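With one protein chain withheld, the remaining protein chains of the complex are depicted in position.
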Amino acid sequence: MTKLQIEEVETRPEKTILQRFFRFVKKNPAGFVGMILVFLAVGSALFAPWIVSFDPSKASLTSRLDPPFWADPSGESTFFLGADQLGRDLFSRIIYGARISLMVGFFGVLISLVIGTIMGLISGFFGKWLDDLIMRVADIQLAFPFILFAIVIMSVLGTGVWKIIIILGITYWVGFARLIRGQVISLKEQEFVHAAKAIGGTNFTIIRKHILPNVMSSILVLGTMYIAEFILLEASLTFLGLGVDPTIPSWGGMLADSRNYITSAWWTSVFPGIAIMLTVLGFNLLGDWLRDKYDPNMKM
Amino acid sequence: MVRTLMEVDKLQVGIQDDGIKTAIVNGISFQLNEGETLGIVGESGCGKSMTALSLMGLLPPGVEWQSGDIHLNDLHFKDFSKKDWRKVRGKKVSMIFQEPMSSLNPVYTVGKQIIEMILNHENIDKKQARARALEMLQLVGIPRPEQVLDEYPHQLSGGMRQRVMIAIAMSCNPEILIADEPTTALDVTIQAQILELMKKLQQQLNMSIVLITHDLGVVAEMCDRVIVMYAGEIIEEAKIVDLFDQPKHPYTKGLLASLPDINEQQEYLSSIPGMVPAPGSMPSGCRFAPRCSMVHERCTQSPPLIETENKNKVRCWLYDEAKLEVMTK
Amino acid sequence: MIEREELLRVENLKKYFPIKGGVFGNTTTQHVKAVDGITFNVKKGETFGIVGESGCGKSTAGRTIMRMMEPTEGKIFFQGQDITNINKDEMRKLRKDIQIVFQDPYASLNPRMRVYKIIEEPLINFGITDKAERHRRVLEVADQVGLSQAQLKRLPHEFSGGQRQRIGIARALISKPKLIIADEPVSALDVSIQSQVLNLMKDLQKEFGLTYIFISHDLSVIKHFCDRIGVMYLGKMVEVSEKNKLYDDPLHPYSKALLSALPSPHPLQKKERIILRGDVPSPASPPNGCTFHPRCFSCMEVCKAVKPELQLMDENHSVSCHLYKTAEVEYV
Amino acid sequence: ACSGGGNDKTEGTKKEANGKNPAADRGNEIVVGINSDPQSWDPIDTFLLDWSTVAISVFEGLVERDLDLELQPGLAESWEYLDDSTLEFKLRQGVVFHNGEPFNAEAVKFTFDRLLGEEGQKGPQYSNYTSIDSVEVKDEYTITMKLNSPDPVLLTKLAGYGAVIVPPGYVTEVSDEEFNDKPVGTGPFKMTGYKRDQEVVLEKNEDYWKEGLPKLDKVTFKIIPEASTRLAELQTGKIDIMKRVEVAQTKTVKDTNFLKLEEVGTPTVFSLRFDTANAPLDKKEVRQAINYAINKDEIIEEILGGYGIPISTYQSELSFGNNPDLKPYAYDPEKAKEMLKAAGVAEGTELDVFIPGNDGNFKEITQAVAFYLEEVGLKMNINSVDNTTLISDLIPNGKAGHMYRQGWGGWTLDFDNTAYLMYHEGEQWNPSFKDEKVEELLAAQRTTVDQDERHKIFMELTTLLYDLAPEVNLYQAVDLYAVNERLENFQPPHEDRMRLEEVTVK
């Protein structure tokens, strides 16, 4: 009898990148929209000087509150999105503003992520008194009013973008810690973690090689959502008078400082508002998409 | 003459991705007779559960009914609306799932879950429904049924939960009971209890059972007729004794041979090399060919289901009349 | 029969888990007596099978032996050395010699680690720093269990259950252990795959002279694979016997029921069933006396009150049941 | 009335023709939107301008300042200095407190004993009146006030918050605590309702001693912290008067047909003050150069919409001691550059500025200042910080960088208050400035009650300070009120004390 080699045939042809891309867009329109928005924001932040020709901090009191040129009946205005209360070009400020907003979002999240992850890992993995201790510290952090915390830190360390980043980072570690703790508690009982112990792994290797990579996706998901939240918090801090240096363009600052002009010069608050909204929306959609992608229940 | 209760006609179920249809269950046909137990066996992932779920109209999202039909008496499931399905489910066809631990809703009492079913199909009041539920629990042999009625699923053991599931499935006297691996998650001794119970109930209520399993022992124990599935297709259909005595398809043979025999000491078990192909990458021709020890040229073409003696069927060129010609060439 | 050297000896091993009681799960009111005083030994090169219903403590026994969990009571001797109380780091190093293969091939592999890394990891843990050496041994062991080099670059989810179990076996094997505890290594697999894995394990045993503790609830698999068998019920060994003796002449009523519950391999071969009553009781509140008595078909008055001891019936066969209590039996 | 000084950038405002006055049918009562709640109505506990906005209608002092800030007899009909340290007051007769208690010499004595006693010492008002030694009852309607040192501004102070007369019977009867919430005075309105942080309800005092006053039956003050919300309430007719209209909001007010904008100059002035301990600001020339570099007129014109008044020293034109001969430093960036160069200040020298983060207007101003300073080669780092931290920690401890914002009113309307606190060595808000001659003049003006003499000293002092330039004096604030057209006779107060007894509605 002849042995016959029967080929396993792929019934599905290999896809080109473009096809795969369209498939992705079709299957995850929300994720795609999110990605585009995030790209736009990050792009503005990175390439601001190439995008705009105006100096964002160039004040000119004579063009104070000039409307966008297309909405200016007198036709004098030369500003694309109008000018702000110091006659600075709103468009370039919005483009440059992406820098502070994203910086606050990104580094703030980075700090809280690092602290929270370490705390969550320790708390979930070792349990017992360490867990109790860390969770109580988390309770304390939660019960302590954020604004007061901000004022205390600022009066000790001074003000500035980095101070805001530190404050947000320190305040929001709790979210990460709790999330990760919960996951570690269930991961720790997973067979592959037992297996890691059985093959002679130390606690440190187990955490590093087996636990951490498996919580990474949730960290990422929460991270994107916190970036969005931090962008808004920077705005709120400015509203309460604890914001960044007003000469540095930031969306939150622009929005907070222009709130009295909402009725008289709508563009001063509407455009930064839209910028914030789109970016926040973008990060949230991205986070949602990541969540769906990494949600084990969604896997087929 | 046995009456045919249900007939599955070239049922094809699959997924659709980017306009490309992939069949998970590939055009299967079989009949279910009144009062008989039909076994469906096959390796994990071969489409047993999908077949069962199609009979209930409960295909998971993403998996679609692609073609074919199912007839139950004069009903044609193919063009059923949601509402039509609701009348069939539970009343005419009932189902027990594989996982006794997660098949019951954790937040409702056992009683509530049985009563829900009864109220949905029978025109009786709550009190009567409760009495009926109690009766059902007694029927499936649950000790202290009055209390259990008001307990939550987590308070019961796996075996008891599976009995509750059976009670639910039976509560409206269905004509057909589909049991998708009803004992896989249970212990041997409990499995024996449940199988015993199903046999008893079948006799009492005269239903037909479709029993899905990959345990050939269970099949031997319970079934009258067996369908062997491989990679979404029926590859053999036989009377139970015929299957065990003269398995025809090389896959069935391999399957039977790889069971350790309790009565014999073997150094090594025989095994089928390789694994079941995934739905997306089926071999052309005979789907078992890559693993088959009897493979030959003909196998590059898909074999039809060939009827052999006793109305048994097998999907293999070896049993084709024309086979000899090919082999002699 | 050749008298073989003893590799492992377990004496009166107990493992109790505190139950988090109360509505809120934090007051310890009771204990789950998962393993409640088991005694047995395993000889070099043999396969010792442990069989029993789900939850009877098989896995716990296995894990306690390799001190993945600390035993509540009892002693474990490995190669004559008492390893019950050696410190954690020494134990960690000892795991080079005692390895485990898990029941669930899906859950026991880190889903985000490449197969190569998974197999290599024990070597790193046991201090083999030479990368080339590690590479050589990974390839070697992969070859032994039948994994191709290309497959090593993949992630576990790209494998079938049987292949994953091979990965698990390779990981256990790479440190060249003397004893492998196989905790239901084939329960999650299909029959046809199951035989592949069992054959592989048998090959490896021959090649390396491995000793197995083989845990399973499938009597036919146990019979096929093991030399001696311990039957567990609710944390206790109710019968320990040489294989054929147990299958030909089970003594304990539970062993009898278990064997009879096995579905017959052929439809015409209908056999007399012993259908047990009721469910397995909870190990948190085991019945008094003989723990099996509520389900036992030959229960006597004495069974309800007195715990039976494991007694030697003849060479290589002991049972713990009042039915066989004779004056001359000696206790193990 | 005094000048406001605003002018319209957008002249010829178009008002909505069809806008109906939504407050038209409220009747003979008005609602006022204010921005904060002083929390306690006890006069000895407070120093908040917002207190006076409401309390001026409830309490009265022996002396009062009218809307034009002229001193007038209040509960005292007349007074005279018996000697340098004794003052005698004749009290008004027939006045009763809201609770029916009679106003008399006992009440006055009680008031001052309380202010200067234990209770008063817990509050900030006490320190203003420490020059009073005691108050003695001469007869039912005459008291004498003994002073322990001459106090040239005593009479002004008696028109201040702490010196309003409280009813002795009531205060002793109800506890101090209750008095905080349910104040009783002799004013034109009595307080009949107070919900903390929500509203204060005043009702007409039928027995008010001024004939025919007040005209309104009821006044409700609503506390609305957010300016945008306040304006919304005004636009929807929920309030009739809005206090603290932001410059940004003036256009909306002017565009609404049933609203009018009222402006009034206040005693409060805003400056960027120098911490002269920090180089290069220890050099007078540098400070002057910075003064030259900033175009204050443009700031007032553009950012403040004209609602601000230029000043030359750290006081308003309302202040006794203001020197009209001094003109604000002119805008002369060239000169500034030269001076900086001469003083050896390098191009690109960085200056830290501290401003309170919650003052939106000033943020804009500071940014404009930064812009001007950049033109002359100085780089300004703006730190916007919590206001309270700034005034209670950073400034007193000299941690507020090179420059910091300070606004100051000088509640006595006498330059003494400002000058002494800001330039006298060791004062709370003077971290570093020190000048011998200034010290001398400050001391001199305090030792005499002769106002002409003091005026002369102040003229010398202001000239000196102008030259020393311890701050950049930016502007005198103009308060903006938006008022519903249905109100008549409402005159915006210079110093927040909203007098409502003459107000009527159409």
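Each chain carries a letter (A, B, C and D) given by its place in the written order, and its residues are counted from 1.
Keep in mind that, in the parts below, a contact is a pair of C-beta atoms (placed from the backbone, for glycine too) under 8 Å apart; a residue touches a chain by one contact, two chains touch by 3 or more.
Just so it is clear, contacts and distances are computed from a predicted model.
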item	value
Undepicted complex member, UniProt protein name, chosen from "Succinate dehydrogenase, cytochrome b556 subunit", "ABC transporter domain-containing protein", "Nickel import system permease protein NikB" or "1,2-phenylacetyl-CoA epoxidase subunit A"	"Nickel import system permease protein NikB"
Of D:42, D:240, D:263 or D:302, the one touching the omitted chain in the full complex	D:42
Contacting the left-out chain in the complete assembly, out of B:103, B:208 or B:258	B:103
Contact partner of the left-out chain, one of D:26, D:65, D:222 or D:273	D:222
Options D:80, D:197 or D:211, residue touching the unrepresented chain	D:197
Candidates D:104, D:128, D:312 or D:384 - the one touching the absent chain	D:128
Touching residues (missing chain, whole complex) on chain D	22, 36, 39-40, 42, 45, 47-49, 118, 121-128, 130, 176-177, 180-181, 195-199, 222-226, 228-229, 232-233, 235-236, 238, 386-389, 391-393, 396, 409, 411, 417, 421, 426-429
Footprint left on chain B by the chain that the document does not show	53, 56, 58, 61, 82, 85-91, 94-95, 97-99, 102-108, 113, 116-117, 120-121, 152, 154, 165, 168-169
Residues of chain A in contact with the chain not shown	27, 29-30, 124, 132, 136, 139-140, 142-145, 147-148, 151-152, 155-156, 178-179, 181-182, 185-186, 228-229, 232, 235-236, 239-240, 252, 255-256, 259, 262-263, 269, 273, 276-278, 280-281, 284-285, 288, 291, 295, 297-298
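One rule holds for everything that comes next: only the chains that are shown with their structure count from here on.
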item	value
Identifier of the chain whose CA centre is least distant from the whole-structure CA centre	A
Comparison of A-D and B-C by number of C-beta pairs in contact, larger one	B-C
Distance between the centres, which are taken as Cα means, of chain D and chain A, whole angstrom	44
Whole-Å gap separating chain B and chain C, where each centre is the average of the chain's CA atoms	32
Residue numbers of chain C (touch at least two other chains)	none
Sequence positions of chain D contacting 2 or more other chains	none
Residues of chain B touching chain C in the complex	43-44, 143, 157-160, 187-193, 195-196, 214-218, 220-221, 223, 240-241, 244, 254-255, 258-263, 266-273, 275-276
Touch list for chain C against partner chain B, complex	53-54, 160-163, 190-196, 198-199, 202, 217-221, 223-225, 247, 257-258, 260-269, 273, 275-276, 278-280
Residues of chain A defined as touching chain D within the complex	59, 61-62, 64, 85-86, 151, 154-155, 158-160, 238, 240-247, 256-257, 259-265
